[in-house]
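The complex is shown incomplete by one protein chain, all other protein chains being positioned as in the whole.
On to chain A.
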Amino acid sequence: MGPADSAPPVIRVRGLHTRFGAQVVHAGVDLDVRKGEVLGLVGGSGTGKSVLLKQIVGLLRPSAGSIEVLGKDALNLSDRDRLNLQSRWGLLFQDGALFSSLTVLENIKVPLQEHTTLPPDLIEDIARVKVGMVGLAPDAAAKYPSQLSGGMRKRAGLARALALDPEILFLDEPTAGLDPIGAAAFDELIGSLQKSLGLTVFMVTHDLDSLYAICDRIAVLIDKRLIVGTIDSLLQETHPWIKDYFHGPRGRAAVAAHGGAADSREG
């Protein structure tokens, strides 16, 4: 089940440039996401993490460069291929982005109703299973998004993102706005779903604990480029931002909490 180095990458970004007017956000970003891994994308505010995520899922277009997802050129797709590809990934937005006029269960049913020909009772059952799998109480299924707490909205959004059993799961700051206990539980949930569903996970995050808890590799967006590596290899990096990030007070606390992945760094 481990990430196989020989397999073609699930997401492959090459030479990506992004400009907004005179402002350059990305200058030559390269990235490979391997099948079955959890990749965390970190970087300071305004470095274009969410922009990169939106470009990969096709909500924004880069100024130059290529993006391949599941072996298909994501920037030049026919409408039909795009639809096909979209049903093979799920995206959890920062605050869930649930449709406010629909209940949680109806939200989860939407992609199933639109993209499959399953009978209604099976769709209902699948949606209920997803509610259970993301750890929502059964009575939350009939509630509207405005009646849920932030954490529950995220879980419901996750259930909708997983509705079509996607191969790739994109997460935009999944633990932002959750209390530490809720955040840890959410990390655990993503980890266990990733294992049982065999997902490839691409997550934008600020949360050091998430990085230590579930990420196999980490991509740091810095100076308009990406530096990718495991936590251990990034701890050896000498770039000041990366040093501050991992060796700052919060970074040290996270290392201590997760069993000293960096024991050797002083030695």
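Convention: a residue touches a chain if its C-beta (ideal position, glycine included) is under 8 Å from a C-beta of that chain, and two chains touch if they have at least 3 such contacts; residues count from 1.
Following the convention adopted for this analysis, contacts and distances are computed from a predicted model.
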UniProt protein name of the chain not shown, from "Imidazole glycerol phosphate synthase subunit HisF", "MlaE family lipid ABC transporter permease subunit", "Sigma-70 family RNA polymerase sigma factor" or "Benzoyl-CoA reductase subunit BadD": "MlaE family lipid ABC transporter permease subunit"
Among A:Ala141, A:Leu178 or A:Leu226, which residue is in contact with the omitted chain in the full complex? A:Ala141
For a quick check of understanding: of A:Val24, A:Leu83 or A:Leu118, which residue touches the chain that isn't displayed? A:Leu118
Kindly state which of the options A:Ile56, A:Val69, A:Ile126 or A:Ile231 is in contact with the chain not pictured. A:Ile126
On chain A, where is the contact patch with the chain that was removed from view? 1, 100-101, 116-119, 122, 125-126, 128-133, 138-139, 141-142, 144-146, 162, 164-165, 195-198
